[in-house]
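All protein chains of the complex are present and in place, except for one that has been dropped.
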Amino acid sequence: MSGARGSKALGAYALERLLNAVPLVLGVIVVNFLLVSLAPGDPVTALIGEYPAPPDYVERVRAQYGLDAALPERLLRYLGSVVRGDLGFSFANRQPVATLVIERLGRTLLLMLTTVVFATAVGIVLGVWAARRPHSAVDRGATGFALAGYSIPEFWLGQILILVFAVGLGWLPAGGFRSIRADYAGWAAVVDQVRHMVLPMLALSFRYMAITTRLTRASLLEVMNADYILASRARGLSERRVLWEHGLRAAALPIITVIGYNFGFIVAGSALVETVFGWPGVGRLMYDSIFTRDYPVLLGILLLVSVSVILVNLLTDVAYALFDPRVRY
Amino acid sequence: MSGRRGAAARGAHPGVPGGAGNRGVGEPEGVAARATDVPLGATPVLELRDVVTEIRGVRGLVRPVDGVSLTVRAGQVVGLVGESGSGKSMTAFSVMRLFPTKAARVTGGEILLRGGDGRVRDLRTLGPDALRAVRGREIGMIFQDPASYLNPVLTVGRQLEQQLQAHGLGQGADARIAELLTDVGLSPEVARRYAHELSGGQCQRVGIASALACRPALVVADEPTTALDVTIQAQVLRLLARLQRDQGVALLLITHDLGVVAEVCDHVYVMYAGRIVEEGPVEDLFARPRHPYTQGLLAGVLDLLEPKPIRVSIEGSVPDLVRPPSGCRFHPRCPHAMPICEREAPPLLPRDEGAALGHSACWLHDPGVVGAGVTVEPGREDGP
Partner (left out) sequence: MAVPVPAAARAAAVGGLAGFWRQFRRHRTGVFGLAVVVVLVLVAVFAPWLAPTDPFTTSRAALQPPGTPGHLLGTDHLGRDVLSGVIWGARVSLIVGLAAAFTATVIGILVGAVAGYFGGWADELLMRVTELFQIIPRFVLALIVVAFFGSGLVNLILVIGILSWPQTARLVRSQFLRHRTLPYVDGARVVGMRAWRIIFVEILPNVLAPVIVVASLDIAQAILLEASLGFFGLGDPNLRSWGGMLNTAQQYVRIAWWMSIFPGLAISLAVLGFNLVGDGLNEATDPRLREGA
C-alpha cells in the first residue's frame, strides 16, 4: 500500500509476468512437436512435406529430430533447434522457414497494426457516441453494426469490398501489395501503397471495430454511473472533460485488455484477408503452404504466432498495470 | 478568518441530546452549539423555495423532494435531518441540480444562490454552462462515501487540479493544492497519491479540500461522516466545523445523526417523506420539539451517548413515495393522528409568536383544530 511505485517495481512486475510466460512458450513448443510426431504417415513427410527431397536431406532430418530415438530425446533435440532459431526448411520455397517468414512478417505487421489503430479509434468514437444517448437511434445503429461485425466473416467482407470498390466503382485496386507495372517513386509510391492497403484494412477492421464499439459503449455506460463521475461534475468539470478524462480513462482498461487478448483472432483474420487480397504476407504464405503441403512453414508459423500472442498478452498485462495504479506489483 | 466565535462556546442546553457536558468547552477545536452567533438577519446564501424534485422510475413518478423550502445564511451551519428515504440527500443533490441518476430532475420551485459577487441567481433556470461554473466554485459538495468519489486511476492532485482549471484557477494550482491539503491536515505529498493508497478518513479530507478549493460561499455535505469509522467521524467533523468557521463559509449538512446536528449546527430542518416537517434553531428545537415526528426522534435518542440512526426510534417504516399517504404524511405513524391529518396536509405554522424559533407542520399547533394545551412535551415516551 505504499506510495513508492517506481519504474523498478514495474520492471519487476514485467519480469514476473515474463517468467510466468515461460511454461506457456514451452507448452506451445511441445504442442508443435506433438503435431509433428502424431502426424499420420512418416514423420519426415510431416516435416518436409510431400516433396521429392534428396535422400541425404531426408537422412539429415531423421538425424536432426532423432526420429529413431525415444520421444523425450526427440523433444529435447527439437527444443534445441527451435532455440537456435531453426524452424525447419521449406522445400517448396527452397529457403529456411525462419527466413521465409521474417521476410513476409513486415507486410503482415503493417496491415495488422494499421488495422488495430484504425479499428480501435473508430470503435471508441462509435462507442462513445452510442453511450452518450443509450437506446437512441444512434445507439441502436452502433449496436446493430457491432452485431454485424461479430457475424460477418472477414474474407467474405473482403470479397464484397472488392466487388464494390474495385470492380464496381473502380476506385481502389482489388489486391496486391503495390502496383507492379507502374514504377512509382517518392510520394506517389506511398499513395500507391496506401491505396492497396485500404480495402484489406477495412475488411480486417470490421470485427475489431465491432468489439471495440460494443466494449467502449458497455464500459462507458458502467463507468459514467460511477460516484466519482458525479463528483467530478460537482467540481464543475465540463461534460467533455468528464467523458474524456474520467470516463474514457477508466474505459480504456477493458479496451486495452481486449486489444491484447484478441490478437490471436486478428492473426487468423489477417491470414484470411491476405488470401482474399493477395497481400503477400505471412497469412498468404500459410494459404499457399496448404496447397503445396509445405508443412514446416505451417508449423513454423504456428510457433511464431503462438509465441507472439504470449508476448502481446504479456505487454497487455504490463500496459494494464501502467494504466491502473490499483494493480499491485 | 474571523474570530467572532472564538470564545462563544457556551454552556449546557437542557434537552440537547448528549448534553453539552460531553464537550470540552476549552478545546481549541471544540465545536459547540452556537445558535445565536449568526445573527438571524444575516444574508441568505442559499434559499430553496418550494423545490420539487421528481424521479421517473419503473414504478412511476416519485417525488423525493416535494415542495421543500429552506434557507442557509452566510456563515451558518444548517442541518437537514431525516431517515433514509426521506429525501434529504435528494434535496442536497437538488441544490446543484446534479443527481446520481439521469431520471431525476428539479421540476418546480426556486433555488436562489447568492454568488461571490453578491448577485442572486435562480439555479433552476440557469443554463448548463452557467450551472457548471457554479458547481465546485460557488458551491462545494462533500459526498458520503469518500473513496468512491475519487477516481481510482487519477492522482488526488490531478483531480484537484482539474477542478481549479475548470474554474480558471489553473495558475499556481500546485501551490494552492499543497495549501488545501495542508489545511485539511494532510501532507502536500498526498497530491501524488491515488485513492486506494489513502484511508477513508484521508479520502474524506481530500473531499473537504475539493469542496473548499475555489473558496465557495456554500458547502453542501451529504452525510460526510456516515461511511467512516466511528473514531474518525469525530475528527473529520471537527475539521469540517473548524474550516467552516475559519473560512466563514455556509454549510448545509445532511445527516441522520442527531448528535452531529447538536454538535455543529446552528439551525436544523427535519424532513419526512419529501417534506419539511419542522425547522428552527437547534437549541430551541431540541429543547422543545413541537412536531410529533421530531419528538419521536428525540425521544429515541435522548439517553444515548452514541449516535444512532433515527429510523430505529420510530415505529413503522418509511412511506412508499410512489403513493405517499394522504394529508399529513406522518399520520399513519403518528400517535396523535386526528381525522383531519388524513385529509389535509398541515401548513408550516410558527413555533412561537414571532416565528423567530422556526416552524412546524402539524395540525396540533392549529388552534382552530385543537384547543390549547394539547401540545406534547418533549422527553416523554410518546405513543405506543
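Letters are used for the chains, namely A and B, taken in the order the chains are written, and counting of residues starts over at 1 for each.
What we mean here is this: a contact is a pair of C-beta atoms (placed from the backbone, for glycine too) under 8 Å apart; a residue touches a chain by one contact, two chains touch by 3 or more.
Computed from a predicted model, the values in this text were never measured in an experiment.
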## Note on the structure
Only these shown chains touch the missing one, namely A
### Task
For the chain that's not shown, point to the residue among A:Val31, A:Leu71, A:Val117 or A:Val190 touching it.
A:Val31
### Chain not shown: contacting residue from A:Ala12, A:Leu113 or A:Val167
A:Val167
### Task
Write down which of A:Arg77, A:Arg132, A:Arg195 or A:Arg293 is the residue touching the left-out chain.
A:Arg293
### Message
Tell me which stretches of chain A touch the chain missing from the display.
### Response
23-24, 27-28, 31, 35, 39-40, 46, 147-148, 150-153, 155-157, 159-160, 162-163, 167, 174, 264-265, 267-268, 271-272, 275-276, 286-287, 290-291, 293, 295, 298-299, 301-302, 305-306, 309-310, 313
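Methods note: only the chains that are shown with their structure count from here on.
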### Message
Centroid of chain A to centroid of chain B, CA atoms only: how many Å?
### Response
56
### Task
Note which residues of chain B are touching chain A in the complex, please.
96, 98, 100, 128, 132-137, 141, 143, 145, 148-154, 159, 162-163, 166-167, 189, 192-194, 196-197, 207, 210, 213-214
### Summary
Touching chain B in the complex, chain A uses residues 1-3, 225-228, 230-239, 241, 245-246, 249-250, 253, 323-326
